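The chains shown are only part of the set, and none of them has been moved.
In this document, chain identifiers A and B correspond to the written order of the chains, with residue numbering beginning at 1 in each.
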């Protein structure tokens, strides 16, 4: 209903997902000079402006520089029509395939083209299909390979020379994939199936007031919850974190309406708990936001994009943080974090409709501190990569009698290759879903 | 009406989850009287292994409270799709939370989304779709079985979800999703014996700006045929998977630890005459406690194959 059927266009300041075949990357389109790097290829992004999301662009070589590990190529991007995207296989029109590989001896000389020839070809031809065609023509063994082996060869080459990228709008689904593939540790190893179950079990939706503690997921977890809360609803999220500033990349990338963004209140765990318990007594004197310097290092922002998230006030605060002037700085006007603490504290007094904890720390004390803030008959979901910690927390909760229907679960996720005569589960799988402890509060 | 939003107290007419134990919970309706088979209005008494519950007594009670049964107690919980899925009257095989969670995530369902579902079945998945898309989205759910469609329609109404859902009795494989739904859907979900027949209809129902597709099939051949049609119609990001949830059973186990060192040396000669003393030293065992985790003997080995795909924007629908 509220979702527009027209396709939004790419704007400056947007986070975009660049997709080349199965590879995807999250990138900020910060300025017209911005460029993105995909392996050895550098892409100038300026031509993306105002084009609709979902469009495909052709990488056109502008210049090629010798780099440490082979040529670094600079590309411009040209919008292409859907029709140009014929399958590479149709182009090459392969029909004859050897029955098996009994006559192949692997002597490394199956390709007649030398690497210099290939590099030249690459400069000359702009289309991967042409390059691959040449490679196949000059392969002594291609036509004697099995179809399976031919496909493998083509896929490998296609991957290397494929010259199209698609620009997509970030969604939770796309970002969860990217983050997990690029550096799963930065999102605490929360795998797609686990993320999806955190959302289900926590019951987060367009109605209610929700509570999340997470010790660092690039903003993925608050973004996923806020995404489920939706635009034009009344629900709210209090997002507690242990650092000086919340990690918000995924939240910003979603480009949610302002009213929706404002319903996610990000606060420091220590600071907000002090506000909640001690109220006005503390907030003018105690430098709460800088309090947990030890935790801060765990949550250092490491990518360029993340520095954008630091709110100006907080940034300044960090710079002024010498022991002597602390009191001075904080005694001034109420800062943004102080206002957020007050908003959060008000919601804490009204109690929440769920509790989600995804902690690098032992969850036990955190759950003990936050559980009193949850209404009865509400779901709690605790994520940890370490089952041993959840086991202890399970035993404590069970003994407390405050939570029922306790379960500790994990998942297998098996993806399948489904192709004619070549159907099988994927050869590799990820072994770590992490663990969830779920239950319902009692009064 | 207890499915619409979080609430604190049981009102008359609410569906309530009577939670007895991990393996025993029941969805009951909070009404003081019911009509029996003879047509007589009688007091609503619910029987459990821990004795009976006079249902009238739970009206007005806070959700999450303990309620007394004649031979024990239970807790009353507000229903939600997870609890409902574990307690609903089965009219068909249903899909459970692990698969459903992945379906919602992959279909990118959020408030405002328009979702087309076939078949409705027992409404297990429908309740999840509704929680995720309300209050601004809409679910169109189809079943070819007339009674099932009717039951589902009544149920959604009773659960306070009627405003966000349209239930159709229709054979979608042969007749499609009705022309009114052409180009309106953000996501289409199929749980049909021959999903390949319905894929072209899904294609039509999805928005011109594109959308997401999912088919759930117990057998691999259904997925194979479905993927065939998806490929022909220009869907991409086609991907099949299985999600299998495993429970961990947490308990403290006592494990015997045996001592064998004492066997290396002859027994203390002094102790020998005292045969009772002797017997005691013969059991060189201690017991150590371990907090352990193990899986249940029986795990779900297969529920179904989930096939997801994206309809890219601007594919002409001929």
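Annotations
Criterion: contacts are C-beta pairs under 8 Å (C-beta built on N, C-alpha and C of every residue); 3 or more make two chains touch, one makes a residue touch a chain.
Here the structure is a predicted model, which means the values were calculated and not measured.
The shown chains stand for their kinds once each; the full complex in the file has the makeup A x2, B x2.
Just so it is clear, only the chains that are shown with their structure count from here on.
Contacts from chain B toward chain A in the complex involve residues 4-6, 8, 19, 22, 25, 62-66, 75-78, 80-82, 97-98, 100-102, 104-106, 108, 110-114, 128, 131-132, 134-138, 183, 186, 207-210, 220, 223-224, 227, 239-248, 250, 252, 291, 293, 305, 307, 312-315. Interface of chain A with chain B (complex): residues 1-3, 5-7, 52-54, 82, 171-173, 176, 192-193, 195-197, 199-201, 203, 205-208, 227-233, 353, 375-379, 387-388, 391-392, 394-395, 404-416, 418, 420, 423, 425, 435, 440-443.
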